[in-house]
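One chain of protein is taken out of this complex; the other chains stay put.
Per-chain residue numbering starts at 1, and chain names A and B are given in the order in which the chains are listed.
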Amino acid sequence: MTSSLHLWLIPLVPFAGFLVNGLLGRRFPKALVTAIAWIATLIPFLQVLNIALHFSSLTLPYNERVATWITAGNFHADFAFALDQLTLIMLLVVTGVGFLIHLYSAGYMAHEEGYWRFFAYLNLFMFFMLTLVLAENFLLMFVGWEGVGLASYLLIGFYFTKDSAANAGKKAFVVNRIGDFGFLIGMFLLIAHFGTLSFDGIFSQIAQHPEWQGGFLTAIALFLALGATGKSAQIPLYVWLPDAMEGPTPVSALIHAATMVTAGVYMIARAHAIFDRSPFALSTVAIIGAATALFAATIGLVQTDIKRVLAYSTVSQLGYMFLACGVAAYSAGIFHLLTHAFFKALLFLAAGSVIHALSGEQDMRVMGGLRKKIPVTFWTMTAAVFAIAGFPPFAGFFSKDEILYQAFISPNPVGKIVWFVGLLTAGLTSFYMFRLWYLTFFGKSRADQAAAHTPEPGHHAEKEEHKHPVHESPWIMLAPLVILAILSVIGGWVGVPAALGGHNEIEHFLSPVMHAQHLSFEQVSVAMSTQQQAVVPAAEAPEGNKSLELLLAVVSVATALIGWFIAHLMYFAKPELPAQIAAKVRGLYSLLLNKYWIDELYGAVIITPVLFLSRYVLKGLFDTGVITGGGLALGYATQGIGSLVQRVQSGNIRSYAGWLALGAAALLLLTYFGFGTHLSF
Amino acid sequence: MTDVAQVFRILPEVILTITGVLIMLGEPLLAKNASRKPLGWLAVLGTLAALFASFWQLQLPAGTAYFGTVQTDAFSVFFHVLIAGIVLVTLLVTLDAAGRDAESLGELFALMCFGAVGMMLMSCATELLLVFVGLEISSISTYIMAAFRRKSAKGPESAIKYFLLGSFATAFFLYGIALIFGATGTTDIPQIAGLLSTSQVPVFGVIGMAMILIGIGFKVSAVPFQVWAPDVYEGAPSPVVGLMSTAPKAAAFAVLLRVLYTALPALHSHWQPLIWWMAALSMTFGNLGALRQQNIKRMLAYSSIAHAGYLLVAFTALSPDGIAAASFYAASYAVMNVGAFAVISHAGGMDDRLTLIQDYRGLAYRSPLLGGALAFFLISLIGIPFTGGFFGKFYVFASALHSGLVWLTIIGLVNSGIAVYYYLRPLVSVYSKPVHSDLLDGIPRVTVPLMFALLITIAGTLILGIVPGRVLALAKAGALTLQSTVSDTTTAVK
Partner (left out) sequence: MVPIAYYLVLSAILFSIGVAAFLIKRNIITVFMSIELMLNAVNLTFVAFAHQWHHVSGQIFVFFVMVVAAAEAAVGLAIIIAIFRTRSTLNVDQVDLMKL
């Protein structure tokens, strides 16, 4: 089928919503603002659904060139969108979850000041995210990439009056810029080597040159991976995500769980042709993913703020997706991205519902016993907890299991190690999620203890009002919870592996996009590490490994059960236990509670020196020190140094002239002695 | 071309000169307390005419006039249009801000026109003598404009600093010309190229080149010749700062491009490392210096040092792409910076009532248009996609990396990361809840001229950020004319 799909409408409609609400929303009644924002996300969702229904009749990949963008010499980039299986899954996630969260937000943000502003930003985010997903070249993708960062910055800092929110927004922005440099340099290298940024152009060139292995492709892949670590909150750039929880909860659900943070994973999957040629880059990605998964899970064990637990859990789950990409199991990574979008969005929204019910309280230590009071929230959250902990038949089980299985059988030398780390993390995940579950919903309400310690300043305007009794959220908030809960249960069934009698539809569905990778990866791994030949790759002989896959599944479920059991013991059966343990291993406990002091370390190693340089070295040395030196040479040595510094302070024209003269002298000397060749009179 | 027709080669300059003279003549005719706005509108008309005349020059075949002293080509047209555009916006902003603090405004309008003439001459001159004259016309005009607030304490101080240090640097520049003349026996730019060879480089030529670099380095406020910028920017009236942080710099960069690539390609092994260092130091110094600034104009002064550094990065690329990137960056920086200063000028007026970054707290609530516009320009200065700032940086670093300047690119990218930090401060401030709004209450309503100014700059920033194709094509054509003038020596460059 060749008729136009008008893909450009998909991002443009939310943008129109942003414009209308952003420019005029202040004067609109709330109902109108809500309606505009909803429609602006509903239309793209319906369009994507429509495409999905006709998907089998399309010729793929489908490219749509909207306009010529820039032509600079040989370099050429278009406003062009592309559609293939990978794009479709991402589109469904972004528009589907995005729409549900728009619904939810109408309830959650109902009492907030700047309601119109919030929805305008949310639509802006949708615009950039859809641009990112639909882009047919790296440059347009980068536009979306930066744009979602900007929208996220605006939304994290939505409560601009709060310093912590403003700072968190700034931190997210600055840290993300570091990742963006990686992306940018990666793009520059792509231009330098391929002369184009179009996916089609680059990947087809790579396909034509099987002899290109490692080398510059490794460099490109590593820079792109650096970009991905920034956006997907991986080590070493994960620090911004936990702080980003300062934003309103629906924002955390949409941007910092379901969509934006997965952009890094999407980018790696999209660029898999490059990664496939570089076993080193792949291993790096796998190790980063595994390390992040474990690291963030350990921090999650002891956090007390419900949203922070979820934040670290997100970092950890993103680590899984990275791990999957690192062992070249991109389909598994995207599968986990899909299921994670359901259950993590649900977890955040349910947490938001809890927070809403408790008038803004986020500390789990003062929750408890909420099971009866907010039953819908409880049951939906239960589905999500079981899904993330990896119990069959919930969604998370299938995707996580697929990743672990692929890691185990990967020919990559780090495969077994990352499998083990992933398994360990699965146990930890199960533990901290059930900890959250028990602390929030079981036992007796500890709300009366709340008087003992003051809760953190509210993320919620209701906080400023007096507290009202615990109440279930309105249906506009609960409906998305229920839908997501259903998806968290059944969402994984699209990827039931052969070992459990399924067909792993999602892998087959994605295989046209990911196809090239299996062959070439094997070629590479054969070429690079001959000792690994003995391992039989999964894609070629899935039948032979059914029993292995089953065994691995049993092991991971058992691990999850152990995690649950310990959590049950510590937070339900013997609630006094955690304090005792914490007292026993005080050092470890405080290490975890303080998140390994990474923020402090970054502060000490990076931020302080920069500020120091700015304040003392530049101001002191350049504006006074150099001049002092120049002045000395000019015969002021007879006067006391102190009075000299005082008198020849900056702001003084002569000292400026001295600085100029010194610069001129340096330049002339460098010219004369420093560079260049044969001088002659 | 006949003698009379030669005037078409300098048509924009002629138009602006006549406009300036008319304003000077009209000023005494107006009553003492009468509004000077008609003069301002006259200047706007003249600048618009010059702008169209510049565009029209594209239809002329590229060539020289007046004994080879001026050359009209895509390169000169690019900078003519840019300079005329900057002056146009500045005039509109001044018209807006001056409604309240009018005093000898006619002079200011005339000086802007004359200054523009000097800058335009710089960008089309192919004779060092004319470059010098153009540089002085533009400099002397800006010295006087900096002193515009002559009753305040800071105004004259800013002017005297600019004047003394500027003349100091000009002397170096002139000495450089003299030495080049000594080495080659001519001051004609294309001829110089033919007389210098790569194998036998005369020492006068090299030292002269370094001296010229000092003079131009001062004008563009590149490290180590940047000292004057923060003080001068702080003391001069905001509309003037918007002008002098962009237009004279663009003209000086045009001169530098012409001198280095047309006259001195043979010496590239000498000047390239120097510019490398100037670029790296300017970016680093400018960004680190800006981090702790509380005064918004000083912050933008340091930021302009950093932007000069980014621009110099493109110089080191030694390729047509680099030249095009430099021209493009000059344009995109000019548009967004003039826009930012338009907002600052309106908010603070000619006498800078809002000086600190925190004074802008809540601007977006007081006036969504002004706050939004300032935020937009800051976002562009950061270099977010869909703005001119992004593509400017993109082309600069892409061309640098293409020429194998990996380290300089990394330094530049790290620097643009540091820059995010200080641009976000005013951005956050603008959108914060106002604390003391009495300052903001003093901000007058947005007037028609300012609306036009904001419209031009916002549209310009967006065009450069979304559909940069045409501008880039012109920049590229300009880059190629620079190269074709020296086709016999291009092999020396690459």
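Following the convention adopted for this analysis, a residue touches a chain if its C-beta (ideal position, glycine included) is under 8 Å from a C-beta of that chain, and two chains touch if they have at least 3 such contacts.
Computed from a prediction, not measured in an experiment: that's the story for all the values here.
**Q** One chain is left out of this view; which of B:185, B:368, B:404 or B:442 touches it in the full complex?
**A** Of all options in B:185, B:368, B:404 or B:442, contact with the hidden chain holds for B:185.
**Q** Thinking of the whole complex, not just what is shown, which of B:8, B:52, B:66 or B:175 touches the missing chain?
**A** B:175
**Q** Which residues does subunit B use to touch the chain missing from this display?
**A** Listed in rising order, the touching residues are 129, 132-133, 136, 140, 143-144, 147, 150-161, 163-164, 167-168, 171, 174-175, 177-179, 181-182, 185-187, 230-231, 234-235.
**Q** Touching the missing chain, which residues of subunit A?
**A** On the side of subunit A, residues 619, 623, 630, 634-635, 647, 649-654, 657-658, 661 touch the unshown chain.
Assume only the chains that are shown with their structure count from here on.
**Q** Using mean CA coordinates as chain centres, what's the subunit A-subunit B distance in Å?
**A** So the centre of subunit A lies 40 Å away from the centre of subunit B.
**Q** Give the list of subunit B residues in touch with subunit A in this complex.
**A** On the subunit B side, the touching residues are 160-161, 164-165, 168-169, 172, 199-204, 206-207, 209-211, 213-214, 217-218, 223-225, 227-228, 231, 267, 269-270, 273-274, 277, 285, 288-289, 291-292, 320-321, 324, 368, 379, 384-386, 390-391, 394-395, 397-398, 401-402, 409-410, 413-414, 416-418, 420-421, 424, 428, 431-433, 467-469, 472-473, 476.
**Q** Going by the contact rule at the top, pick out the subunit A residues touching subunit B in the complex.
**A** Contact set of subunit A toward subunit B: 26, 68-73, 75, 142-143, 146-147, 150, 157, 160-161, 166, 169-170, 173-174, 177-178, 181, 184-185, 188-189, 191-192, 610-611, 613-615, 618-619, 622-623, 651, 653, 656-657, 659-660, 662-664, 666-668, 670-672, 674-681.
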